[in-house]
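Note that one protein chain of the assembly has been removed; the remaining protein chains are unaltered in position.
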Amino acid sequence: MTYRTRRTLTAYALLAPAILYFSVYFAGPILIEFWASLRSGQPMIGQSEFAGLDNYAEILRDRLAHKSMVATLVYAIGSTVITLVFALGLSAILSGPVRAKNTIRAIIFFPYIVSFVIGALMWKSILDPYSGLLNSGLLYLGLEPQNWLADPSRALYVLIGVSVWKDVGYATLIYIAAIQGIPDQLYDAARIDGAKPRHLFRDITLPLLMPTTLFLAVVVMIAHLQEISLPYLMTGGGPANSTRLYSLHVYETAFKDFDLGYASALSFAMFVMILLITWIQFKLLHRDIRHT
Amino acid sequence: MSTQKTDHNFLSRAMIFTILSVFVLAAVLPFLYMLSLSLQGDADLFSGKVVIIPETLHFENYLTIWEKAPFARFILNSFIIAGGITILHVIFDPIIGYVFAKMDFPGNKIMFAALLATLMIPFFIRLVPLYVLTAKMGWLDTYQGLIMPFAMSGFGIFLMRQFIMPIPDDLIDAARIDGASELRIFIDIILPQLRPALATLVLLTFVFQFNEFLWPLVAVSSETMRPITTGLTLFNQEFFTQWNLTAVGGMLLFLPCLILFVAMQRYFVSSVMMSGMK
Partner (left out) sequence: MLRKNLKVTLLAATAAVFGMNSASAETLRVYFNAGHAYETYLEVIEQFEADNPGWDVAFEKFQWPDMRTKIVADFAASNPPDLLAEPGGWVPEFAQKSLIMPLTKYIDADGKDMGFPSDWQDGSVTRNTINGEVYGVQIHQTCATLVYNKDLLSEAGYDAPPTTWEEFRDVAKKTSKPGVFGFAPNPSFGYIFPFIYQNGGDWYDAETKQMTFGSPETQEAVQFLGDMIHKDKSAPPPVAGSDYEGPQRLFTAGRAAMIITGPWDVNAIRTGNPDLNWGVAPSITGEKQATIAGGVSLMIPKDAKHPDMAWELIKRLTAVDVEVASALQYGMTMPRKSWLANPQIGADPILSGFGECLAYAKGVNDEISHAGLYSSAVEETFKGAIDEVLYSGASAADLLPDAEKEANRLLTR
């Protein structure tokens, strides 16, 4: 047996539990969903018949799906970019000489660990047009109060803000962990070579954070493209469907309308879009740094 | 204490102070809000007025939840489920991440892409087939039925892979030439350097699973198997959420996560990095 074969076998042996797990809990259910997406009636629950690509064709005509797709893209791109920029800045600050940084790190993580049901209620109450803190503050400053969540042209941006608030601690945590993983020697060596402190971050930290940035960009974007709890808890998708994110549309199709076939088709359409976006992210952000 | 990795000379202290203050303030708000809610009476909830500090502090809310429902059992369930899942992740995710990061074999890229693809289908779309499967296995209303669907995650494996990739190949290659097995390399060389990553994995997995709602909602069919999240909904009215009791439950969900964070915190700082390099 060659060294290469042996290593391939080792790799697959180590992967065996994962292959088994993902086949049972992911591949199986997803294949069933794919089968359902080709049927009309009540696939999985009652009677259904083969419908070819009818469910997929319906997506092209589904106005609500189009509207929610656009809202979802705006929401996902907006919140991912802002979250990552903020997190990078915060982690840079918190990896440096800051007093009480352990406490600050813990506190910044609060929004992620406070039950989001409560977090959403808090924001609704702060943003309440009649009794909320935010509008009271605006009035106090002599500014015009705003209908934050009750304005179809603004509600989505408010949700982006809330999602950044919730996720920034989590992204910061991962960045800090990654910065801690960068070998000290690299910095020491650079200093001996006379690098200026301000260049250390740009020339060493930032490039070595690329795998982490890629990870976060991909994972946060994928999560945001599937966001459902935020509109579910804060706006119910309104007003005027302006915060009806795609997953909410799919969820209601599946569970309110009992239409698991069409809901599956909708999710596969989403799947293709997420796949495409992730592929672009890899092309843009992936650097082979194994040999640095 | 490790070397400072960023230097702040280029940013004024005042600016840093301002930035941190804004984020810290925004971050403590929900906690304070939850605390306030948890001490409010029903009259405060329904009054329609903004209550910041309740006139009477209703500490009895913290006792009510134990009387109204088997809350000790809910807490135990939450710990068993989230704890069990977290342990499985710590066992499986790093080694699989290592295989993807550092082993060349045919199918590596395809399988990794397939792994990422598992993240791209929303969970609720797998919910119905998963439920039917779990029912067929006879695992409804059992801990294994609540734990197994989350035993590994594409997220955790991807996280581990990204943390393992920057570890220099020279070390691994040297060990391979010495005849060390991959498992040995993983345990002796990779694992010691993964402490911050593992701490992150433990924290994120536990927090996420501790707050999981949808799967326990459908896979549990008796009151005694409910975790805290679905147990809390028992207090609600038809059209109202009983926010004060929900907030007490929120505190119970929050505190273990905070304690875990503090416990994991030291691993973010005291990583013994690259000791093998010298």
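Per-chain residue numbering starts at 1, and chain names A and B are given in the order in which the chains are listed.
In this text, a residue touches a chain if its C-beta (ideal position, glycine included) is under 8 Å from a C-beta of that chain, and two chains touch if they have at least 3 such contacts.
Source: prediction; values computed, not measured.
Novice: May I ask which residue of A:Gly52, A:Gly137 or A:Pro152 touches the chain that does not appear here?
Specialist: For the chain that is not drawn, the touching residue is A:Pro152.
Novice: Which listed residue (B:Val90, B:Ala114, B:Ala135 or B:Ala180) would be found touching the missing chain in the intact complex?
Specialist: In the complete complex, the chain left out is touched by residue B:Ala135.
Novice: Touching the absent chain in the whole complex: find that residue among A:Gly52, A:Pro97, A:Gly137 or A:Gly236.
Specialist: Of the listed residues, the one touching the omitted chain is A:Gly236.
Novice: What does the interface between subunit A and the hidden chain look like in terms of residue numbers?
Specialist: Given the touch definition above, subunit A has residues 42, 44-46, 58, 61-64, 124, 128-131, 147, 149-153, 155, 232, 234-241, 244, 252-260 touching the missing chain.
Novice: Hey, which subunit B residues sit against the chain that's not shown?
Specialist: That gives, for subunit B, the contact residues 42-43, 45-49, 70, 72-73, 76-77, 80, 127-128, 131-132, 135, 138-144, 214, 217-218, 221-225, 230, 233-241.
The working rule: only the chains that are shown with their structure count from here on.
Novice: Can you tell me which positions in subunit B touch subunit A when the two form their complex?
Specialist: Residue list for subunit B touching subunit A: 2-11, 16, 19-20, 23-24, 26-31, 33-34, 37, 48-50, 92, 95-96, 98-99, 103-106, 108, 111, 114-122, 124-126, 128-130, 132-133, 148-149, 151-152, 155, 157-159, 162-163, 165-166, 169, 181-183, 193, 196-197, 199-200, 203-204, 207, 211, 229, 241, 243, 246-247, 249-250, 253-254, 257-258, 261-262, 265, 268-269, 271, 273-274, 277.
Novice: Per the contact definition, I'd like the list of subunit A residues that touch subunit B in the complex.
Specialist: For this pair, the touching residues of subunit A are 7-8, 10-12, 14-15, 17-18, 21-22, 24-26, 28-30, 32-33, 44-45, 86, 89-90, 92-93, 95-98, 102, 104-119, 121-122, 125, 131-133, 165, 168-170, 173-174, 176-185, 187-188, 197-198, 200-201, 205, 208, 211-212, 214-215, 218-219, 222, 226, 228, 247, 250-251, 254-255, 260, 263-264, 267, 270-271, 274-275, 278, 289-292.
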